[in-house]
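Removed: one protein chain of the complex. Kept in place: all other protein chains.
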């Protein structure tokens, strides 16, 4: 079968790979109908996240169950399903606490041997372990494009808001309007935020956030701190989300949050970084950091997609063939696309 | 000044009463622009809640601050304000925990000496103690009709959902579509419920709930248990709200809730009652009972009214003059009106 | 092998039964070293809970792993282990929420076909499905008698307190000082309750609760309501636990709880029952009902047993041979024993 493989930095290639096969009782084989190219794929693309040459990449997928082991209960052969971007064992100590994103035995699709050695989803077919946790049936009324978001990008935006403890009637700021940030904007509005400040430098992304119902703020052409203060009676927002994953937006998030408020850091930070720790302390903030617990949210997110309360369809900017993956990565890397869906 | 007073069961009268006067430093005098007739006023009307003859009744009001004591900080003379239906001291042990509705020193407007001896709001003017907690400025864009709900009915509907722990993506059932139930329906949808089952026997109320986005279920012409089960894959709802306050709807709420779900009993129960305790235990339910903590919610509710996320305007069925209070109580008692607003 | 079987009401018998065998990949066979006779076994004994004649009963056990399927990771052959009283699948919707006690696929040991058709633990050996959730290694320093409580009785007492939301510094009342009530007393004190009122009619049980650090109150010779009020400045307790499971103690728990407090109903209620619903509503109580979520607590409980913070050893009143099971049930039924441990 055909699959997109990492070769070397800035080099991905569609190759012929062996067909996946069922091994464990809760394995399934999924025929991929749509797979996404995600911001974290770019970390692999640039060699910042090490993946073996020839490894199939991609971790967002919707498809049809072709084969299922005897222990698979949640889905059945023939079902259209969406996968979460990683698996979880359900029985280790973190899983027992509900921290599926910190599973001691979890594997991430398409991230090479150091994250579980699980071949990726940018392929015609893939093996899905732990299917009872990893997969969900897609409601008929939900398109594959939309469903694709449930297992990663919308799950992450939703996590930023839910794990950030947002309550109906809160004010929220979202920094960075890539797909995750835009999904956080939608999630905040879905949960009854009274005002969501959406901050970025790209006019199109600001316009899209505004079309969702957010108040757009240009990072450099406006003064987000002053605007947020003015709109919140000087208090700041209840929840500030950094959807970028750099110290600068985190610092801005800290400055935008109200006293005893929350900052949700959903973007991937790395290494050591300087932050305004004194200000965060003075304000008495909670900084909630880390990758999203997508498995914990996926049923809820799918229900919201089915209800239409969440609708990421406008975020999909490009549909491309799996065969054009190299071009797709190039476009995405040059920020010429907001979200690319690949079709085998 | 003119004021609506209780005289004897089924007898209320507009009388001339003495003008209210400032006493404590955080007192205000409010010129009433709109006051509501509420379901709990009917308990007084029928003599079930004892109130002295000649006592001014009514506990929902919007008006303008005429005078304010020296310690009043939150509002100022000339402000259009909405009052909560009761006061709280802010410093007793329940208040320190945030349980303002259980304040050891709280007074309820218009409920006679046994609930704090505080004259009511169905009057031209009234004295408001503890103004820093009891009053809020009404945003300019919010009509007095709509603002009126913030201090009682919408605060109660909102409490049923918030205190019931509803999360974005949940399913909810609301039993009883009086004003409180309808506000609970709106609050659930505002917080991102994916489906709200609205249950009653009155076609108009079912239609109004449907117009808000709920799924109407006729209590007797349909089988709510079967409908809810079918729509939730057999599971039941995450949160079931009894907005009536009788054992029968509570029993139905218990039967509609999913395993380990929540039942929010916001209607006023009285005395001893038989309930399906075994079923509630088998399901592992939380039954969260009690009057709403309106003071804790009022800022959030006002923000949602200002944002338009909550909009109780359609619930107001009748505007009447304060002078026609006796007729208003009669109409309301005969259920010929959903919500009556009195104008002095 | 020998096993205790239910025959007919008031008739249990030690019979020769077939050896258990591994079937699924996460099955284990456990050689039982100690099994408990529990209050819920009496429901079976009296025929109130229907169990097939010849079915092996018992659901509390400590033993050694004799054989383990290939997917068993949490324990290994030769380990001394304690079992939870029921299994859970870890992947259904309730399990994903952490509600293992409401698992859609759970089985309870020794409760016949209507609770999962899983042979019981009052036997020489037993089959344990879902071992990765059901079993835990027992720390070396913890005796088998003590470990036995982790999977049921102490897990239940702990749940009453933890699920009841007790906070360090709270006051607590526990009604009913059987093994579960006594474990709830210990759990409350372990979590930093400043005063625990332990209520019963049996002098020995009151004395044992007092020896744990509780304030004993005789249900009929003292006036628990007056005593609790006097000791709490009139307020009542933050958390009242009904460890009996009848409407009367539940009513007393409601009367002992403070305003906006919590009542934890951990005993098994059945059918319809009359409760003081009006009082519960007036106080604004949360009634948290249902069987304990033992799997969610077991690691924490084992750690507390290992630390010695919890110590149920004094609760074990009788050690008997498995062969004397019939006598054991008789003694236990006549309340001549507090807790019986059977040794094969």
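General remarks:
We call the chains A, B and C, going by the order they appear; numbering starts again at 1 in every chain.
In this section, a contact is a pair of C-beta atoms (placed from the backbone, for glycine too) under 8 Å apart; a residue touches a chain by one contact, two chains touch by 3 or more.
Remember, it's a predicted structure, so these values are computed and weren't measured experimentally.
Taking the complete complex into account, the chain left out of view touches A, B, C. In the complete complex, the residue from C:73, C:93, C:270 or C:309 that touches the missing chain is C:309.
Of the candidate positions B:34, B:49, B:82 or B:95, contact with the hidden chain is made by B:95. Within the complete assembly, A:275 is the residue of A:24, A:66 or A:275 that touches the hidden chain.
When the full complex is taken into account, the listed residue touching the unshown chain is A:291, out of A:291, A:320 or A:337. The chain not shown here touches chain A at positions 93-94, 97, 99, 101-102, 235, 245, 247, 250, 259-260, 265, 268-278, 280-291.
Touch with the hidden chain on the side of chain B covers residues 25, 73-74, 89-91, 93, 95-98, 105, 132-133, 295-296, 299.
Contacts to the hidden chain, counted on chain C, fall at residues 158, 161-162, 167-171, 187, 190-192, 194-195, 299-301, 303-304, 306-307, 309.
The definition used in the following text is that only the chains that are shown with their structure count from here on.
Steps from chain B to chain C, taking the shortest chain of touch contacts, total 1. A separation of 40 Å divides the Cα centre of chain A from that of chain B. Across the assembly, chain A contributes 299 as residues in contact with two or more other chains.
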